[in-house]
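Note that one protein chain of the assembly has been removed; the remaining protein chains are unaltered in position.
Chain IDs A and B follow the sequence of writing; residue 1 opens each chain.
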Amino acid sequence: MSSGQTTPPRARKIGLDGEPTLVAPIPVGSAPPHSRAGAAARNGRSSDVSAGSPPPATSVVERMTIEGVSLAYGEKWVVREVSLPVRQGEVLALIGASGSGKTTLLRSLNRLTEITAGATRAGRIVLDGEEIEQIEVNDLRRRVSMVFQQPNPFPMSIFENVAYALREEHSAGRRRRRRSRRELEPEVIDALHRAGLYDEVAADLDHPALRLSGGQQQRLCIARALAVRPEVLLLDEPCSALDPISTATIEQLIVGLRAEVAIVIVTHNLQQAMRVADHVAFMHLGELVEYGSSAQVFDNPRAQRTRDYVGGAFG
Amino acid sequence: MASEHALPSPAATRGGRPRDSVGSWPLVDRVAYLLCWAVGIGLCAIAGVIVVFMLVKGIAYVRPILLVQSPSAGASEATSGGFLDPIVGTLLLTAIGTVIAAPLGVAMAVWLNEYARPAWLARAVESGVEMIAGTPSVVLAIFGLLVFSRPFLAFLSQTSAGGSVFGRSFLTAGAIMALLAIPLILGSTREGLAQVPAHVREASYALGKTKATTIRRVLLPSVRPHIAGGVTLGMGRIVGDTAIVVILLGATLRLEGVGGLPGLSTLRGTGGTLTSYVKYNSPAGEGNAPQKAYAAAFVLLIMVLALNALVTRITSRHTRHMR
Partner (left out) sequence: MGRRSSGGSRDKRAELALGALSVGVLAIIALMAVTVFAKAWPSFAHNGIKWFFPGGDVDQQLNAILGGPKDPAHYVYHLRAWPLLWGTIVTTALAVLIALVVSVLAAVFIVELAPAAVRRTIDPVVRLLAAVPSVVYGLIGILAIAPWVERTFISQQRKHSVAYVVQLTGSNLSVAVLILALMIVPIMVALVVGALQTVPRSWTEGSAALGVNRWRTMWRVSLRTARPAIVAATVLATARALGEAIMLSMVSGSRGFAANPLDGSTFLFEPVRPLAATIIDYIDGISVVPLEQTLYAMAAVLLVSCAFLSLAAWAVKQPMKRYGIRA
């Protein structure tokens, strides 16, 4: 942006329908020729199609609402009053430097932060109208699934890994049904298809999962997470331990999955965020600095800090 | 940071603990959860009962005079005489066993960790030690009896009039007791040696020290806590054993010395320890003086628990120091 512009006010509280309540003035004639500016900059919605950003899904439904959430470990607040929408039909990327609180925020979405002693939460997180505090925690985690940074398949066969959560299904307080392999097989195969792994492992589903390659293991973890048909899928830097080819495969996968499940991905790789995300939330030192469509945040960031981060001034 | 309003402190915000979801688990899981709790608390309860029970009996039956009087022979045993001899026996036997076991255990640990050549021999020694550790003390005891009944080892014990070597004495029992302690000392020392980082050894070699000197001056001092811990564990094991005492010490009530020399005669003679004394006075033995048995058992328990507490102190002090 050219100098002489007024510093755009920081978007702190945003309307939960995604429209920024404060819109930065668009500098006249400053849009770079190849950018996704223009229409995208005028309204915050990612209704544009341009090279590099994913084509929009046809319908977008809000699944989860993060309202004024703050998180602390011990005496230190690591996430401060963040509010964000999580929608099915789009990918939300949380970006920011190390220590920005993005992973902690992600983990609070399926109450995984409770596993650590001394974790505190303030604020509300709502899943389909219910506060997640009120939902039984294991039920919640079946509806909000997570894939971790390091692939962590269990020391079992591929089939058993994907069927793992399926075998645990029960209705509140009642018995689990012992489900036979034949009964589970269609669901397992379907999950493997959706994770883009089926063709590679169809020959032997009893192959030990730990003998797969890194990229395959991560896709197995995705299949495992998808098997129970969650409403939201959380991805914590899923490709950071993988080679470029596996990364590309998984990124394609993520974009393809948006339609059926709401996706939140934490990534420190800006190019990856550009490739897969529809909306981007930039966090810094626990605060939400900017939220907007991918095109807007990357090409026309409103906040100085966003501009610095996206421009590579710090990482 | 502009316009950053302070958030209340986390401690203030922390509400109640997050609800444990056990209530909504399937029935089988809830039963398992309860069983785990029951077992956990149950073990604590059993330990508590044992301690309290022995405490009660001990307070009831232990009189200081028991600790300083020898067992008296004869019909009035149940009401007179103490267990000084068994106490001395326990101490003596433990000392002998430890004195034999400690150097052997440490030496073997050093050899296994620092040399271990040829490799097949090292593995054989390791397996051998494991075998000893796994052998019942009864078997070790009668093995000892066989070995020490050989004429050429008669000097370790006494020879009866008919010429057959008795084979039972403090020396012979102590030797076999050492076999109980060696695996513990060896294991503990080896653990310690393995934890010494390579650069410590390399630094010593770089200064021109030989391996032997390095071991003696650098490594062994640094694993002193481990050696001490292992030795204390071994002592605990020796103090608590009965089978070897019954078989190899003669299990006599009093220390019966052999031969003329004052110290040596005790060592070559038979005796008993607190463990054999307890057995003797229990309904399963000939003495059948339950009160004495409880008193002796109480003293024995105190000894063993003290040794165990010592081990804990040694190892915890060491780990704190290492941090």
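In this text, a residue touches a chain if its C-beta (ideal position, glycine included) is under 8 Å from a C-beta of that chain, and two chains touch if they have at least 3 such contacts.
Keep in mind that what you see is a predicted model, and the values were worked out from it rather than measured.
Q: Among the chains present, which touch the one that was left out?
A: Listed by label, the shown chains it touches are A, B.
Q: For a quick check of understanding: of A:87, A:102 or A:141, which residue touches the chain that isn't displayed?
A: Checking each option in A:87, A:102 or A:141, the one touching the absent chain turns out to be A:141.
Q: Among B:51, B:99, B:194 or B:261, which residue is in contact with the omitted chain in the full complex?
A: Going through B:51, B:99, B:194 or B:261 one by one, B:51 is the residue touching the chain not shown.
Q: One chain isn't shown here. Among B:64, B:208, B:221 or B:262, which residue touches it?
A: Per the contact definition at the top, the residue touching the missing chain is B:208.
Q: For chain A, which positions touch the chain that isn't shown here?
A: Here the touching residues of chain A are 110, 112, 115, 138-142, 145-146, 148, 150, 152, 154-157, 164-165, 168, 208-211, 221, 224-225, 228.
Q: Counting contacts across the full complex, list the positions on chain B that touch the omitted chain.
A: Contacting residues on chain B, toward the hidden partner: 21-22, 25, 29, 32-33, 35-41, 43-44, 46-47, 50-51, 53-54, 104, 107-108, 110-112, 115, 117, 121, 124-125, 128-132, 134-140, 142-143, 145-147, 164, 179, 182, 208-213, 215, 236, 239-243, 246-247, 275, 278-279, 282-284, 290, 293-294, 297, 300-301, 304-305, 307-308, 312.
Just so it is clear, only the chains that are shown with their structure count from here on.
Q: Distance-wise, how many Å sit between the C-alpha centres of chain A and chain B, to the nearest whole number?
A: Whole-Å distance between the two chain centres: 57.
Q: Which bits of chain A are touching chain B when the two form their complex?
A: It comes out as residues 12, 70, 72, 74-77, 80-81, 111, 114, 120-122, 133, 136-139, 170, 172-176, 285, 287.
Q: Of all residues in chain B, which touch chain A in the complex?
A: Per the stated touch rule, the residues are 1, 3-4, 7-11, 13-14, 18-19, 21, 23-28.
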